[in-house]
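Complex shown without one protein chain; remaining protein chains in place.
Our next item is chain A:
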């Protein structure tokens, strides 16, 4: 297994008290696999990724428990020096906002080349050549001429390609993409997702795709982990989850997608709003919004338990709902 996250806990000290951003998240990603982590803002999907990458701001953040096994090594026990060698070379990240993720006063050639001078000890001249190759690889037209340009001289789609090039520069085994296409227009988004999927196949990388877009997930993911209020509430292979969700939150999200045959009717809407992380409801965090909620949901936190569903093999599906059977079949 390439990456295994075990029972990860992250909290933040805020003015309103301790915010429990991640409350026992576990997931795993295999080589060549795409895991989509789906969640709304505040669900903890990005914080989990930052903890895995080791780029969490501490303080105010604090990892209070759990393990992150990357190719068998527990990353949380590594020294910062060792961590830095892993980051970039063996695991890399693609960020949502390419304009703020790139350094505005360095040319893209310098920023791409830095990967090779720092991690591989190459000369600046060689690194420059590799930068041009990479830009070709992500299909930036006239790469040799544009290698000396600054980030602001590129369009949003082209900048996101540069981010991808930078992440893939050292052929890492794992890439975490945090909303890589959210800031892009649909026609450009399609180009970028296509490119990312193609490069992933070629390098057999594990890909963790963080998103809130059910459409993007359906297009590229193999498996999904749905997060709510810092917990994973459901994991399943992508086809099973869309066919028969085993958690009321997932069902609610799928039902609120506008559908053709229901045009002119009221959309299904999940009531209420996501909870504040400083005051996560007791029991199941989703219970105040859940149509299936009963007394046990208000007191007992439902564990992530195996789901035997239609077509699901042993251990493939799990749901953190006391009444997942009801949800799955109705």
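Criterion: a residue touches a chain if its C-beta (ideal position, glycine included) is under 8 Å from a C-beta of that chain, and two chains touch if they have at least 3 such contacts; residues count from 1.
Here is the rule we go by: contacts and distances are computed from a predicted model.
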item: Per UniProt record, name of the chain withheld from view ["histidine kinase", "K+/H+ antiporter subunit F", "Dipeptide ABC transporter ATP-binding protein" or "Thiol-disulfide oxidoreductase"]; value: "Dipeptide ABC transporter ATP-binding protein"
item: Full-complex contact with the absent chain, from A:79, A:125 or A:263; value: A:263
item: Option touching the unshown chain, where A:90, A:133, A:213 or A:316 are the choices; value: A:213
item: Chain not shown: contacting residue from A:68, A:134 or A:253; value: A:253
item: Chain A, residues in touch with the chain not shown (by the definition above); value: 40-41, 155, 157-158, 185-191, 193-194, 212-221, 238-239, 242, 252-258, 260, 262-271, 273-274, 289, 291
